[in-house]
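Below is the structure I would like to discuss, written out as structure tokens.
Removed: one protein chain of the complex. Kept in place: all other protein chains.
Here is subunit A:
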């Protein structure tokens, strides 16, 4: 619209008109024109042409003076500046979250007497009193029972600790849900489905606002440390996008253009994953594969930069004290063998099944929450889920600690110095060199003990995660999914290891596993399992493998990870095409036009367009015979978001398209500021209004808000093409003509409804425009 206008502005006629009496107020655009209302879809084409226009203006101005030149250079650099700021802020916030979570998680069990702000590990960091047997105990760190009663052992102390653990968990989750409810309701959930929708061109005002940022950061810490089965990774993407939106408002280039803003947000999402997993490249790929809709190369480079800065910032905060960006960073050096691909693929199958089960069950539960009485008690729901989680989690040492720590332990290979139960193997007394490759050993009682505890933990995690994802506090899905996979993987890994140890003579183990060799790494199985389960739930492939690869830092494990990721995607796709995020988008009825769906039905534009056969005719404006009053009635009586403008009602030849919002604002503005505009004034969309006798009321000229290049198709265009046009160009609406005459209109919502109908779903589930 503005582009067309930018071209026509310097023409002599316009100059003459501008100097005339008609339309002085329109020379400076009034506020809010070209913006969108809440829950509306943006028009990518219009945004793009507006940016091109703005850019052209700046370039032409920059030749005028040095100051303008500097301004244009600043403008060109502002994208990188925004990225730098996003990286710094999201890295810092991720560090704060990590540190605070570390501390608060341990607060459930005890407190550091020497300095209350230390977590258990930090408290005993410098202590010389740790012993080899009890290496995480030190006198400075006291459990609550020890502090209150002085006893460390016994049923009384256990019960008191148990009780306080539940109490703290309840307190944290209650605080989280009240803060969310009072200050920023949009801060709940994982945020990725909504961000996907926003990036595809939807407006949710306040979703990326400052309060959402603050509350999401604060409550995320509370939610994670309450011990619920949720992770911080998804919400961190939301937090990073909030940072992106915040810094967008500093530069008019981004704050005034919804399309450009989305480029920044795509890059911010990359920064979010970069700090969540310590995987900058994985973050960029995640943004590309999973979240973004429109991802030009320029955004790729910028995301790369933002992810880099974010990772660097987090690294300099060093929240885990291990010079790594995540708690569960591992380093293996042992090779894997061809035969191991079989268990890896089996883990992939498990991951796919888990993904399918989780999506089905979680969506069913969320639908129940959405439609029944259950949704009326969000606070109570959170409290109940927390109580159940805490009561069931405490007795099992593998669920009591934070999920990240659990994953970290499952990923780790058993060295000679590991003290955990999982590494309780029977050592050969003659073994003398506990270097990296310890030969396979028979499992000790601790490992068998750990096995059934892990099995219980697996069942518990599977069930509770289904009910946790979607409650009204910030909750991510990555960590619980990875935990499920890691537990399953570790169990399989130990099983394979013991099988190989006890049956050296079996034909499959003969070449691969000689006695005294280190042939199976259970930690690697845990990692493959985690990748498979995450892949089954989210249906990521490339970015998932890259994230996992960045976590291990070993190139040789790419093939197992790829095998598992692909298998889990195949298996999960067999049960349902959509990943968890798409399913939630569908459940909420967001207007998200998936680029990956294929549309293969043989319908035509004329079947989809409005008005339908028996509907009243299309509401149109004429270019020079509608009065202000007519327009106002039309706006009042209909709820359409835009109106086609035609030459006259008889000929119905199309001139352009005008947005309802712009029309409302223009008329309101003209009524206030322009003298002589009354209800009977005629609205002109032509280039110049005819000279009218003085008795007639002053005309209102609105060519400025008219989009002269609306997208049109003919009525016999196949819907396949129309859907493609909507997807690729990001249209908001498209007009349908037959031999130049306007027939109807297809909006994005119509397309979505049509697609839903074709897939035998309820078309009314698409809720927004």
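Everything that follows uses one rule, which is that contacts are C-beta pairs under 8 Å (C-beta built on N, C-alpha and C of every residue); 3 or more make two chains touch, one makes a residue touch a chain; residues count from 1.
To be clear about the criterion, contacts and distances are computed from a predicted model.
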Of "Peroxin/Ferlin domain-containing protein", "Transmembrane protein 9", "Trafficking protein particle complex subunit 6B" or "Proteasome subunit beta", the UniProt protein name belonging to the chain not shown is "Transmembrane protein 9"
Have a look at A:449, A:588, A:641 or A:757 and name the one touching the chain we're not showing. A:588
Which of A:205, A:333 or A:741 sits in contact with the chain that's absent? A:205
Which listed residue, A:45, A:83 or A:99, touches the chain dropped from view? A:99
Which one touches the absent chain: A:110, A:201, A:470 or A:560? A:470
Decide which residue listed in A:83, A:179, A:422 or A:545 touches the omitted chain of the complex. A:179
Name every residue on subunit A in touch with the hidden partner chain. 31-32, 37-38, 85, 88-89, 92, 95-96, 99-100, 103, 115, 117-118, 122, 125-128, 130-133, 135, 175, 178-179, 181-186, 188-189, 194, 204-206, 210-211, 214-215, 218, 221-222, 246-247, 249-250, 313, 316-318, 321-323, 366, 369-371, 375, 378, 415-417, 432-434, 470, 472, 587-588, 767
